[in-house]
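Note that one protein chain of the assembly has been removed; the remaining protein chains are unaltered in position.
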Amino acid sequence: MASVAKTDPHHAGDAPHAHPPTSTGLNHRKIAVWAFIGSECMLFVSLISTYLIYKGKSLAGPYPHEWWCRATNTIAKSAAELGQCAPAETFKPILNIPVTSASTFVLLMSSLAMVLALAAVENADLPMPSGAWDRILRSSKTWLWMTAILGTTFLGFQAYEFTSFVHEGLTIRTNLFGSSFFTLTGFHGAHVTVGVLWLLALLGIDYKRGLKPADALNVDIAALYWHFVDVVWIAIFTLIYLIQ
Amino acid sequence: MATMAAPVSGVHAESSSPSGIWSWLTTVDHKRIGILYLVSAMFFFVWGGLEALVIRLQLAGPNMGLVSADMYNQLFTMHGTTMVFLVVMPLSSAFFNFLIPLQIGARDVAFPRLNAFSYWVFLFGGLVITLPILFGLAPNGGWFGYAPLTTKAYATGYNIDYWVLGLQILGVASLAAAFNFITTIINMRAPGMHLMRMPIFTWMSFVVQFLVILAFPAITVALVFLMFDRFFGTNFYTIAAGADPLLWQHLFWIFGHPEVYILILPAFGLVSEVLPTFSKKPLFGYPVMVYSGMLIGFLGFGVWAHHMFSVGMGPVADSVFSLTTMLIAIPTGVKILNWISTMWGGNIRFTTSMLFGIALVGLFTIGGISGIMHSSAPADLQQTDSYFVVAHFHYVLFGGAVFGIMAGIYYYFPKMTGRMLDETLGKIHFWTFFIAMNLTFFPMHFAGLYGMPRRIYTYDAGQGWELFNKLSTAGVILQGVGMLVFLYNFIKSWRSGPVAGNNPWGAPTLEWALPSPVPDYNFAHIPTITSRYPLWDQKADELVKSEAETTVGGRLKTAKELGIPMPFPTIRPLIAALLMSTMLCSVLFIHAGNLPLAMTIGIGSFLGLAFTLVSWLTSPLE
Partner (left out) sequence: MANEVAHAADAHGAHADDHFHPQWSTYWKVAVVLTAITVVEVWIYYIPSFVASKLFVPSLLIMSAVKFAIVVMFYMHLKYDHKLFRALFTGPLLIAIGTLFGLMFLFGKLAIRLGLGAG
């Protein structure tokens, strides 16, 4: 991440044998990251497809949107429809829409913080405003921290979600829903984790020597990855959580 | 179209490049990495060929007992897996690495260290899959590894574990290489090297890289599910829990069919370089060749279920996939016609390379036509799982991919090593391969139509299969003879073949403007391209600096003397690849019931990998 970009000014035409300009004028790593994101589309489509294919195919509960009585193995839209079922045998719908709505909002806002971080780095050379509050708003550190914290908050929500699901009787081994749900969201969570580590690395550079407009590309690439992980969640939130 | 005079210069670049094992372990030079791919893949080629030999000896007559049924399963699984992932793909990679920068006028790939990482990951993944056969523990579920047969309920041993892990490791290698080459081709073309001036090999490689980045995620996901099922008790392929037995098949073939084009398009590209050179004519219909390659790649994502006609998908799905499959025949047929038209009226020289190229056109057509037969679902129901299918895909993969790669090896050996392969031995190799190939695989059409199923380890007499099997076995033995001739020629010529000039074949593409072997910096100055066939249409001094400027005291100048910045050699990619492989393989100890050890190795490797990556990313490239 910290290595010097191929198109950095100190390479541009100072020596006769320096690297020739790229064919498109674009940076190598940015092209590679977009190709990587294209590839990731297929990865998440495979995972999401599997979840959708197995939706409604589990032979036993708990289920994402339905109530389930283990003793009679019956499914119902509501607790009332379930009829007679001992409390210990009753499993409520697993997915917790209020909590996930909150975590979805957190991840969306992390994308906002990310673009503001990029804007701050791009404008790092401009004279700083005098007001303390304005200075904070203009600082790349502020927004990188904000993004990382919001990302970590999302991961915290996910950890809460996973543990509460396990307490409610759903593990990755329980049924097809459990296997496909935990694998899909786990893969997404792993991507967020990598993103947070990436942001922390950028923050490390920022504290060490300050991120300058010349570093905008490094931030841009991390941002592209971060936003992609966000748009994947937009799809997951609708397809897995909201559609019943 | 004046042919550029090809002065046979005695200048050798070898003297200026370091040698010794360490220089190969730390190399980030795309040409050396290409040679590493080539040599490793040839090793695996011999290995996979020996497996085929044992298979054929076992099937030479009815009720033979050379190997057990279990060993036979391991052999055919490993033969397929080896030839697909460890031979044809890396042989293609050898050419991607060696040729793409030279053909587009670049000094290296976009990410030289990532390139080295790809190679080492490939090597370790290959060893994880290959070595277990020495202990009778090789994967035994077929190269397609159909789940649920490969889940722990039906495959309790370690065998499938090696396959699941090895293929995931190999996937990382292919993906990393694909991002690298996509970036290289988009971004490192010399001035004037417009997309529509790129050599066809580079074009086909470009298409293949997109197939890789889109196909490999699907199999990665399928393998992750299988790995989770086997090691962590998930239910993706557990039918008793309601799983669909077709999930694996669909995910696998979403990868598997584009994979077929990943295997064949580079060979098509190589042949599209060889045929014009030895016909002394530009490639017929260059733009159509480019577009048909792209179309093959695109349509390749819409045909996967034609591998599954016999599972009962219903008439609508069968019809749709039949139609899309038949559609692919059009761009492929266009390519065949363009190659024939390229040779038509040309001044043909029958070098070994050209012979392999012409043979590809014929043999691939045979395999292509039997492929069109399968595209019809009712016909496929008769042929599926029989030796007819084995005949089909060996015609396209051996007659197509391997023959194309052989054409490429004979053609580019001088550029890689600076020496010529022996043409007499080469022709012996070609004719034995050509005869042996047809002797082996043509009778399989008949064996299949007479009802001989695939993957059986023995059969009873009196079903009309004996003769065909005898012929096939004889053919494989003859192939072995041809391979020995080739290996002898390869080793002998590398050591003491006649010195090749820059352009021994009078070829038109940019790589032939460079000295053979190519110096580590490739181009002393970056040329400006004004033609699709620069060496036929442009003057030599437009492409390369004069000998006076690039040599000193009878040897080529080093990068330092020319002031060209070169990437530092580094061991980090190798270490990162090794640690990534051990990290994945640590789950094997879960199977052994030793969770603490698995955790220790896994986490230890992960930390080591993280440390190596930080050290890699913070060390300067050049």
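Letters A and B mark the chains in the order given here, with residues in each chain numbered from 1 onward.
The definition used in the following text is that contacts are C-beta pairs under 8 Å (C-beta built on N, C-alpha and C of every residue); 3 or more make two chains touch, one makes a residue touch a chain.
This one's a predicted model, so the numbers in the text were calculated from it and none came from an experiment.
Asks: Specify the residue from the set A:I53, A:V166 or A:I205 that touches the hidden chain.
Replies: Of these options, the touching residue for the absent chain is A:I53.
Asks: Which listed residue, B:L25, B:A317 or B:I372, touches the chain dropped from view?
Replies: Looking across B:L25, B:A317 or B:I372, the contact with the absent chain belongs to B:A317.
Asks: So which of B:L75, B:I213 or B:I405 would be touching the chain we can't see?
Replies: Considering the complete complex, B:I213 is the one touching the chain left out.
Asks: Can you tell me which of A:A60, A:I149 or A:L224 touches the chain that was removed from the display?
Replies: Of the candidates A:A60, A:I149 or A:L224, A:L224 is in touch with the missing chain.
Asks: Determine and list the chain A residues touching the chain excluded from the picture.
Replies: Listed in rising order, the touching residues are 9, 24, 26, 30-31, 34-35, 37-39, 41-42, 44-46, 48-49, 52-53, 55, 97, 101, 104-105, 108-109, 111-112, 114-116, 119, 122, 125-127, 213, 223-224, 227-228, 230-231, 234-235, 237-239, 242-244.
Asks: Mind listing the chain B residues that contact the chain we can't see here?
Replies: 186, 210, 213-214, 218, 244, 246, 250, 254, 298, 301-302, 305, 313-314, 316-317
In this text, only the chains that are shown with their structure count from here on.
Asks: Can you check the complex and tell me which residues of chain B touch chain A?
Replies: 107, 110-111, 175, 178-180, 182-183, 186-191, 193, 213-218, 220-222, 224-225, 228, 232-236, 241-244, 247, 251, 254, 525-526, 562-565, 617-621
Asks: So in the complex, which bits of chain A are touching chain B?
Replies: That would be residues 1-4, 6, 15-20, 22-24, 26, 28-29, 31-32, 35-36, 38-40, 42-43, 46-47, 50, 53-54, 57-60, 172-173, 175-176, 178-180, 183 of chain A.
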